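With one protein chain withheld, the remaining protein chains of the complex are depicted in position.
Entry: subunit A
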Amino acid sequence: MLKAVILIGGPLKGTRFRPLSLDIPKPLFPVAGLPVIQHHIEACAAIKELKEILIIGFYPVTQLQQFVNDMQLQYNVTIKYLQEFTALGTAGGLYHFRDQIRSGSPEAFFVLNGDVCADFPLRELYKAHKERSDGLLTVMTTEATRLQSLNFGCMVVDKGTQEITHYVEKPSSYVSTLINCGIYVFSLKIFNIIGEAFNTKQDEFYKNGSNNVNRDTGYLQLEQDILTPLAGSGKMFALQTRNWWSQLKTASSAIYANRHYLELYKERHPERLATEKKSEKCSITPDVHIDNTAVIHPTAVIGPNVSVGTGVRIGAGVRIRESIILDAAIIEDRSLILHSIIGRNSHIGKWARVEGTPSDPDPNKPFAKMENPRLFNNDGRLNPSITILGCSVSVPSETILLNSIVLPNKELSRSIKNEIIL
């Protein structure tokens, strides 16, 4: 029997995902028509031996309960949301709920960070883990560019044994281009290691006092507090994947992840993709996901890489490309949406142009990852990014919105270029 843990953090996390995370928890933001962590759940549920999924975070239960109920019904697997009383860190949360994880004595459990998107190779990961009886954990890794590797957990791996001999989280100088994907398999014995780290921290706290008053004494980070000390001990191994993988930090990365999840549907869930024959709703340039409840004029042209949510209304002659249209948005006739996210209940007038600038990985560099540029450049100007409308934003007819971010519940009255509208 196997279990899985999805670590989703809490409302104080995911700030770079604003304004999209202002009205919906980031783990529930729909990418390719499904909440971000439903993709995780789907990958877990595809493994027969996996009997339970535990979602750990510190969002209020009320924000997650409906989703958890829906998922249980849909995937026929036990799913529980375990709310931390405060931010406990990635390892602290696991340790706090160790009894829940251990109950029923699973042979191993997966741990997936909620803010990654990937074609999760969970079965291969488990197989690799099982082959090493001495291993406490196996880390999924992928190749990054030399420069970008500094933004991730970097590790040195023995080419023969695949043992991780060295691990540094976000090093300041180059260590390795092999990076941590935030996807792991653990044996239950890992709790001995986490327990030791926990006890050491507690001892320190009661002897010397905490050096960070804002954090709970049980705060433990998986990367710094567990992986780094464990490197070179012969208990931690790597499995490198060539599958698509990305972090989901900024709103721009949602557009990028949307495109890749849609592409994965082609093989695994073609029924989720709109085709011209099937929909007869409008012209489609694949890949496109359109919710069945969306009403789309036959003269609209949609795609590639577009997701359209429930209850969306799209008018005559509308063109949408590389964008996510969230639930109940209305796009009036003749408008154009490019590289943008349109929030729930937003309203776009006629002949409007909503356009952003993508910050996709450099296609000319092998293993390049999504860049997550800062909001502002060194001159204090807004870096060009995708255009994001928070929920219930209204855009007047015939205006242009370029590289801008509009916070929720705003009624715009003019064209906006390279601005944040509070």
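Note that a residue touches a chain if its C-beta (ideal position, glycine included) is under 8 Å from a C-beta of that chain, and two chains touch if they have at least 3 such contacts; residues count from 1.
Convention: contacts and distances are computed from a predicted model.
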Assign the chain not included in the display its UniProt protein name, restricting the answer to "Glycosylated lysosomal membrane protein", "GPI transamidase component PIG-T", "mannose-1-phosphate guanylyltransferase" or "snRNA-activating protein complex subunit 1". "mannose-1-phosphate guanylyltransferase"
Quick one: which of A:294, A:336, A:370 or A:389 touches the chain that's been left out? A:336
I'm checking contacts with the chain that's been left out. Which of A:353, A:369 or A:410 qualifies? A:353
Among listed residues A:234, A:304 or A:317, the absent chain is touched only by A:317
May I ask which residue of A:49, A:134 or A:398 touches the chain that does not appear here? A:398
Which parts of subunit A are in contact with the chain that was left out? 299, 316-317, 319, 321, 333-334, 336, 338, 350-351, 353, 355, 398, 400, 402, 417
